[in-house]
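The complex appears here minus one protein chain, its other protein chains still in place.
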Amino acid sequence: MIDLFDASVVVLILTIFLCLYRVGRGPGVENRLIAVNTIGTKTIILLILIGLIYGRPIFLDIAIVYAMINFIATIAVARYLKEGCV
Amino acid sequence: MMNTLASIFVVIGLFFMVVGALGLIRLPDFYTRVHASGKCDTMGEGMMLLGFILYEGTSLIAVKMFLLVLFIFITSPTAVHAIMNVAHTCGTEPWKIGDERR
Amino acid sequence: MRENVVIRTISRISVPFIQVFALYVIVHGAVGAGGGFQGGVAFAASFILMFIAFGLSGVEKRLGKKWLMVYSIIGIAIYAGIGFLCLAAGGNYLEYGAIESAVGVAHLHGYLIDAVEMGIGITVMAVMVSIISDVMDRDGESP
Partner (left out) sequence: MSQYIVTFAVLIFFWYILSGYLEPFYIGAGIICCAIVTLISTDLLFLSNETSVLRSVGTFIRFIGYLPRLILAIIIANFDVAYRVLHPRMPIDPGIITVDTPFKNDILRTAFANALTLTPGTVTVEVVGGRYTVHALVREAAEESLLREKDMQKSLAHVFGEGEE
């Protein structure tokens, strides 16, 4: 089971690089925003996987905080783009 | 038995995460990319977390993970909708068959 | 985005749970991840969500903008007060062991750490919210 977790960490990091291509190339702000949001969701899973591999459940709390901040940041940036101010 | 089930869920979730990232690269314009990223990522995340819950067994950590699944299934479509709404308001034209990729 | 029904409703539903989670992070600073600063920032983040969903007036009615300075002073007073109590009990600044041996209660140490974390959390929350509300105030005039 731990082997599977190790393998999934590697696969997830590779997919994050795929998303980084979209962040770098764009075009436009919306494409970058959706790519960053996707990277955020993959990071949540990565944090939980690290917690499971090393047997430290504290990482779950950090993952929850990350999910929260990811949501709030996406909404805030969207509002900034729409109305020109936060 | 439980571990086999858990690994099946984790592999399915991993598949959907990869499909989400591939869709982000392959699809021709912003609106269609949102489909891949919004649907497949939410689903993949949920599946992987379900696998972790089965691996963890009955404990408070599993319940916490279940709460995280609920939170993601509520907020992820909302974030996608917010981005989509912004693009629509700013006047991004959707891609049609025959247009070039953007 | 006050006119957008989806974002407004989801913000409404998730704000109370985010606030309870932030307070959990503050209180469990001694035994889990996080502590005063992280919890305070998460609490302030919930207010950002409220600003986005309801505008400035909704939050200021709820929290009371005049009281924000008072909150931050209370937090600093808790932090500094415990520090000086340690000095008065004959130890260094924030040396909890001094109070513990002076009073003679066994597990006072952990509770004192939690109290200091709460002071930090209250201060961080109040200062962050006042910064956000100043940034979001379009006219830039202070009340």
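Lettered A, B and C in written order, each chain numbered from 1.
Throughout what follows, a contact is a pair of C-beta atoms (placed from the backbone, for glycine too) under 8 Å apart; a residue touches a chain by one contact, two chains touch by 3 or more.
This is a predicted model, so every value here is computed, not measured.
Every shown chain that the unseen chain touches in the whole complex is listed here: B, C. The missing chain lies against chain B, touching residues 15-16, 19, 22-23, 26-29, 31-32, 34-36, 38-40, 42-43, 60, 63-64, 67, 73-74, 77-78, 80-81, 84-85, 88, 94-97.
In the full complex, chain C touches the hidden chain at residues 4-6, 8-10, 12-13, 15-17, 19-21, 23-24, 27-28, 31, 50, 62-63, 111, 114.
The criterion applied here is as follows: only the chains that are shown with their structure count from here on.
Under the contact definition, chain B and chain C share the contacting chains A. For chain pairs A-B and A-C, the one joined by more C-beta pairs in contact is A-B.
Chain closest to the overall centre, judged by the mean of its C-alpha atoms against the mean of all protein C-alpha atoms: A.
Note: centroid distance chain B to chain C, computed from Cα atoms, is 33 Å. In terms of their C-alpha centroids, the spacing between chain A and chain B amounts to 11 Å. As a whole-number value, the distance joining the C-alpha centres of chain A and chain C reads 26 Å. Across the assembly, chain C contributes 1, 7, 14 as residues in contact with two or more other chains. Among the residues of chain A, those touching two or more other chains are numbered 64, 68, 71, 75, 78-79, 82. Across the complex, chain A is touched by residues 3, 6-7, 10-11, 14, 17-18, 20-22, 24-25, 30, 33-34, 37, 41-42, 45, 48-49, 52, 55-56, 61, 64-65, 67-68, 71-72, 75-76, 78-80, 82-83, 85-87, 89-90, 92, 102 of chain B. Across the interface of their complex, chain A is touched by residues 1, 7, 11, 14, 18, 21, 25, 32-34, 38, 42, 45, 48-49, 52, 135-136, 138 of chain C. Those residues of chain A that touch chain C in the complex are listed here as 58-59, 61-62, 64-65, 68-69, 71-72, 75-76, 78-79, 82-83, 85-86.
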